[in-house]
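Okay, structure first, notes after.
With one protein chain held back, the other chains of the complex are shown just where they sit.
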Amino acid sequence: MSETFTKSMARNIYLGGSVFFILLFLALSFDTLGALPKRDNRQNITPQVALGKKVWEENNCLGCHTLLGEGAYFAPELGNVYTRFGGSKEAIMGFIASRPVEGIPGRRSMPQFNLSNEQLEAVAEFLKYTSEINSANWPPNVQG
Amino acid sequence: MSTSRLIRPCTAVWLLLVILTGVTYLVGQAGLSGMAVVAFVLITTLFKSQMVVDHFMGLKRARPFWRGLLFGYLLIVCGMIGVAYYVGLTH
Amino acid sequence: MQFQSQAVAKPYFIAAIGLFIGQILFGLIIGTQYVIGDFLFPEIPFNVARMVHTNLLIVWLLFGFMGAAYYLVPEEAERELFSPKLAIALFWIFLVAGALTIVGYLAVPYATLAAVTGNDLLPTMGREFLEQPTITKMGIVVVALAFLFNIGMTIIAGRKTVINIVLLTGLTGLAVLFLFSFYNPINLVLDKMFWWWVVHLWVEGVWELIMGAILAFVLIRLTGVDREVIEKWLYVIIAMALITGIIGTGHHYYWIGTPEYWQWWGSIFSALEPIPFFMMTVFAFTMVNRRRKEHPNKAATLWALGTAVMAFLGAGVWGFLHTLAPVNFYTHGSQITAAHGHMAFYGAYVLVVITMISYAWPHLQHNAPASNGRAQLLEMWSFWLMTVSIVFITLFLTGAGILQVYLQRVSDTPLPFMVVQDKIALFYWLRLWTGVIFFVGLCLYVYSFFAKGKETLASS
Partner (left out) sequence: MDTPLHDDTGALPGDFAIWIFIFAELLVFGVFFLAYAFARANNVELFNESQLQLDRISGAANTLVLITSSYFVVRAVAAIRDDDSRRCVHWLAAAIGMGSVFLVIKMFEFADKFSAGISLSTNTFFMFYLSLTFFHFMHVILGMVILAAVLFKARSGGYSAASHIGVETGASYWHMVDLVWLILFPLVYVIH
């Protein structure tokens, strides 16, 4: 190759290119923050939802399940579980509360987390709130 | 640089680009559409872009490979835009 | 070894490999739980074992990166490390904090750990890969800052090579972006959006700088190719990585509540993300082909080339497979994602750390440029065993993923998750057995450190 190709210009491309795309990313992120209120269902964030998210986190639910497709792939998607369970918070609460301590022989088993009724309701409310986030029609169907 | 010519080659290219831009604009203003019009606009665009590549970027003096690479790029982009337009017509 | 203080890298490398073994053991546990659901239940439920698996991966890679930095920075800067004592102190702090965290995961229920460590005060736990108690996260920040100080002071006082600067930039970015792990809003969409600022901008951003710097360092040593050439290509490659990777974050913003324009931005830019990996592959092979000397450490060359190829396959090709929004709509959060994750992490980061260890170890241990022939042969065997295994693990998971996506999401009569999991169990069995072979490869790798050869290479 007869082209001139200097290290200092390569460095300039690296620095200039990085700054350029960082700024672009910040600009897009800024626009996203402005667009979120219409999509993220924030009007339904209640203290109960907040508690639900905390219970969700402190029992590491994401260690088995996905939520809006993110998490582990060992157990069903829960972003739409409220819809899948027929819009029933009681069904969700009942499922979590009824897990056998010793598991189901030979099957993937969900631990018994010994949640209080208040915590159960909060988790269900959190999952209801999650199901109402505008996720661009994902998942493709109710099975998640 | 030759100063004996009436007009510098690059100035002539600039003038040509200005005129062709005017034509493209007028096509838009006239509200013309249809495959033939779009083909005309795209070929004009291809021509204009290649003028920039050849005479402004100066790739006319570079190895044919580089010039060909950019021409190929422009051809694919303009061509596929034309294909997409055609697809839109048939929908 | 040119500088005495490079020796502090040694405990880091040992810890890295030790934790790597732990990571794979827990990988085998969760691989088993995939097919024998109640395996070790309720003592070690899947979520705990998986958390140990992924957290050990992150921690051992960080040990590897730090060890690599301690080894290469003095040599590049041409001076002793600013403070070897600090480096050793940080090693023990990090190791003990890491070990305590893992013990915490295994000894008590996660909710108890959260309560004990005061997650109420600043809740940051329970998010994928960032499960560490808040206090551990703070410890990580402190260790990272002290580490950066140590490395930074060394670089400032010494020769400022491109490799050192790029490495320092990458490590600084790693530390700075980790701060977003402390931001955990109740709004789930915001939470997820900024969670990716840690996770994506790590693995598809600043970690690539670290990887590029390590690879460039090793290639200069192994091939004897002019530093100028390697350094300018390093710049170009990481420039491409950031140009495509930063906006490429958008491929995580398709379905989590963020606006739909990310489907376009994310698709377009992440479709170009294979380019830097491809360049890295071409770069590594070109440099090795143009080598000006025959370095006796053949194993290190193999690891380096393996890094370039496997990073391209895992991060580039398998990433591209499901990165376009219309495809990702069906594959998001399926076994396809798992397939990509396994090969990308192995190819890009596991291999680059091992490359560094493979290059540095003979210097650290024997003060020789290479281990004996038998040790190298064992290393190469372990390379092929682990690499072929990970390729098959990826293929089996891809097979599982394709079936899962079809049965659960595409077909006219979508089946429930657990029904589908039963139907694709065969692939999980295959993955598990391949994982066992991977573990054999890893054992062979560890054994190679102790292998005695007939011939002993002259001291450098």
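Labels A, B and C are assigned to the chains in the order they are written; within every chain, residues are numbered from 1.
In the analysis below, contacts are C-beta pairs under 8 Å (C-beta built on N, C-alpha and C of every residue); 3 or more make two chains touch, one makes a residue touch a chain.
Since this is a predicted model, take the numbers as computed values, not measurements.
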| item | value |
| --- | --- |
| Among the chains presented, those that the missing one touches | A, B, C |
| Contact set of chain B toward the excluded chain (per top definition) | 1, 10-11, 13-14, 17-18, 21-22, 24-25, 27-29, 33, 38, 41-42, 44-45, 48-49, 52-53, 55-59, 61-63, 66, 70, 73-74, 76-78, 80-81, 83-85, 87-89, 91 |
| Those residues of chain C which, in the complete complex, touch the missing chain | 232, 235-236, 239-240, 243, 259-261, 264-265, 267-269, 271-272, 275 |
| Chain A, residues in touch with the chain not shown (by the definition above) | 1-6, 9-10, 12-13, 16-17, 20, 23-24, 27, 31, 34-35, 38 |
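One rule holds for everything that comes next: only the chains that are shown with their structure count from here on.
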| item | value |
| --- | --- |
| Rounded Å distance between chain A and chain C, as computed from the means of their C-alpha atoms | 23 |
| Contacting residues of chain C [partner chain A, same complex] | 30, 33-34, 36-38, 41-42, 45-48, 50-51, 110-111, 114-115, 119, 123, 125-128, 131, 162, 184, 186-190, 192-193, 228, 231-233, 235-236, 238-239, 242-243, 246-247, 249-250, 253-260, 262-263, 265, 329-330, 332-335, 337-338, 408-410, 414-418, 421 |
| Chain C contact footprint on chain A (complex, rising order) | 5-7, 10-11, 13-14, 17-18, 20-22, 24-25, 28-29, 31-32, 35-36, 39-42, 45, 49-50, 53-54, 56-64, 66-77, 101-109, 111-113, 129-130, 133-136, 138-144 |
